[in-house]
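Complex shown without one protein chain; remaining protein chains in place.
Coming up: subunit A.
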Amino acid sequence: MTTPLLEVQDLTIAFPTPGGGSAEVVSELGFALPPGGSLGIVGESGSGKSMTSLAVMGLLPKGARLAGRIRLAGEDIAGLPDRRMRAIRGDRIAMVFQDPLSSLNPYYAVGFQIEEAYRAHRPRATRREARRVAVEAMERVHIPDAARRAGHYPHQFSGGMRQRVMIAIALSTEPDLLIADEPTTALDVTVQAQILALLREIRRDTGTGLVLITHDLAVVSEMVDDVVVMRAGRCVEHAPVARLFSDPQHAYTRALLDAVPRLDDEVGELRTVRAAAPDTPREGER
């Protein structure tokens, strides 16, 4: 068996609470992703999906306590000093965030923001070379007229184009692993489909591994091999995507699947999942 590209074991993330206690937002989470594989992490808001991705990036907010192991190609990167983590971030693991407008710096041209990601890991690269890489990355994410558009600022792009820029930033260093945290949530439905198609195309062409974090089961079904269903910081079900949809094992997964509205649904009312993620999992609730 080959070494997994990403292996998370017993990951626990906790924040101190006023009064000296602590709140666990992720508890004993575990999953593995083979090189070039793809994994979806689904769950409601507050289920700990984004915290998991930030932990992998080493970007947890100040004060967060982390336990467990995060292995990137066999090397434990959990709690690595920031200086060493910096060499991995943006180079071997790249991340695409939810809201592309606020995730791009309004003060710099998009070309520069892509160049910057490339040059952070290629210190010997010249500006000219970085510019060429940036324009190529923009062409790869199908931004028309890339060479000229590189000089434009984020506010001059549409939402979908901005997310393409974010993806171009992530791709510029040819990472082994791409983490996409709700990459389509802030976009129109038609644009969502285009961005998902782009992510699939990139995976096919580059063979990069993908961790896709979303609350949208429909997105997961088209995009990944395996799915982790999270609730209140814990994994309630971990299964290949086809089996998850055909034969969900856990009651919560069934409830989630049931809550997805269908066009052919006879029932006029939308079904909801009861009890949203509590702050901390109650005793016996797993």
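In this text, a residue touches a chain if its C-beta (ideal position, glycine included) is under 8 Å from a C-beta of that chain, and two chains touch if they have at least 3 such contacts; residues count from 1.
In this section, contacts and distances are computed from a predicted model.
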Choosing from "ABC transporter permease", "Response regulator", "Glycerol-3-phosphate dehydrogenase" or "Sarcosine oxidase subunit gamma", the absent chain's UniProt record names it "ABC transporter permease"
The one of A:Ala117, A:Ala150, A:Leu198 or A:Leu212 in touch with the missing chain is A:Ala117
Contacting the left-out chain: of A:Leu104, A:Leu199 or A:Val241, that is A:Leu104
Sole touch to the unshown chain from A:Ile41, A:Ala55, A:Ala78 or A:Ile169: residue A:Ile169
Which of A:Ile88, A:Met161, A:Ile195 or A:Leu210 touches the missing chain? It is A:Ile88
Even though one chain is not shown, subunit A touches it at residues 57, 59, 82, 86-91, 94-95, 97, 99, 102-109, 113, 116-117, 120-121, 153, 155, 166, 169
